[in-house]
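Can you read through this structure? Questions will come right after.
The complex appears here without one of its protein chains, the remainder shown in place.
Take a look at chain A:
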Amino acid sequence: MLLRLIPKDTHIPFMKMRNVAYAISLVMVVASVALFFMRGLNLGIDFVGGSTIEIQTPEAADVGKIRTMLGELDLGDVSVQEFGADTEVLIRFEEQEGGEEAQKAAQIRVEQKLQADIPGVSIRSTSFIGPKVSSELARDGFLAVSLSVVAVLIYIWFRFEWQFGLGAVVALVHDVFLTVGFFSITQLDFNLSIIAAILTIVGYSLNDTVVVYDRVRENMRKFRKMPLPELIDQSVNDTLSRTIMTSLTTLLALAALFFFGGTVIRGFTAAMIWGIVVGTYSSIFIASPVLLLLNLRSTTFDETDGDNPNVESTSLS
């Protein structure tokens, strides 16, 4: 083979590292939660309402000047930032008092001001989200993420033992928390497409976890006497090359999107890249050792001598 990423037969003692991994994850999760409450997310207008206007100027834009210019309009907090190139500027202002009507009036004033004061400016895109729609979008987004976690828990519970379901959800919640923490620390715009990214991360992280769990289950049948830590280690090692391969191909595709896909979806791709890295880490270092914590073998395999009907029914012909 031209390229061998992972040595042929690995015996990495992942379980020995589990306390270190727990510590790292615990610190990261606590930090994410703390960041979320203290620093918060840079919630996009999708969720808090407001307007954004993306403009292109004929020459390099003077962000400071635009900021003062729009400050005169007395719209409260107006953010003006460069967006991708120095001739592209993203302007955002918060929801105005007085509901949809006032918000729209403010947006029209900004557009007119820009067109009057910057000759040759072109408005590339505008978005206006009223308070009613933004609160609905926030509710739906939250609902979608929570429901998907629950749905997945149910699926895994149905397909595996309950410990697997719980382990997968622990890993999943871990990934979602860290992704939220990532957005808190980077202050990237947290918008509707980030919900899509988080849901994909949920799917992906699970995908990784399920592959390892499948192998754990299989090895439990194969090596009945092997101690659980050793067995989980072996399962993780068995699937390691696949885990790394798939993460790498996905990351390759995402890297192309991140660098060449344009500014509009950069936040989305950043979230995905982070999520894939975290998801891969958690399926190895969190989802698997958690099985030990949950006493996997004692409840299912030791007590039932002989074939466990539950397991048999899920093996494929």
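Heads up, the rule we're going with is that contacts are C-beta pairs under 8 Å (C-beta built on N, C-alpha and C of every residue); 3 or more make two chains touch, one makes a residue touch a chain; residues count from 1.
The working rule: contacts and distances are computed from a predicted model.
Enquirer: Of the options "Stage III sporulation protein AA", "Thiamine biosynthesis protein ThiS", "Protein translocase subunit SecD" or "Aldehyde decarbonylase", which is the UniProt protein name for the chain that has been left out of view?
Expert: The chain we cannot see is recorded in UniProt as "Protein translocase subunit SecD".
Enquirer: Please identify which residue in A:Leu166, A:Leu228 or A:Leu257 touches the non-displayed chain.
Expert: A:Leu257
Enquirer: Of the residues A:Gly130, A:Gly167 or A:Pro289, which one touches the chain left out of the display?
Expert: Only one of A:Gly130, A:Gly167 or A:Pro289 touches the chain omitted from view, namely A:Gly130.
Enquirer: Among A:Tyr22, A:Phe36 or A:Tyr155, which one is in touch with the chain left out?
Expert: Answer from the full complex: A:Tyr155 touches the omitted chain.
Enquirer: In terms of residues, what is the contact footprint of the unshown chain on chain A?
Expert: 1-5, 8-9, 54, 56, 100-101, 104, 108, 122-130, 132-133, 137, 140-141, 143-144, 147-148, 151-152, 155-156, 159, 192-193, 195-196, 199-200, 202-204, 206-208, 210-211, 214-215, 218, 238-239, 241-242, 245-246, 248-257, 259-262, 264-265, 268-269, 272, 314-316
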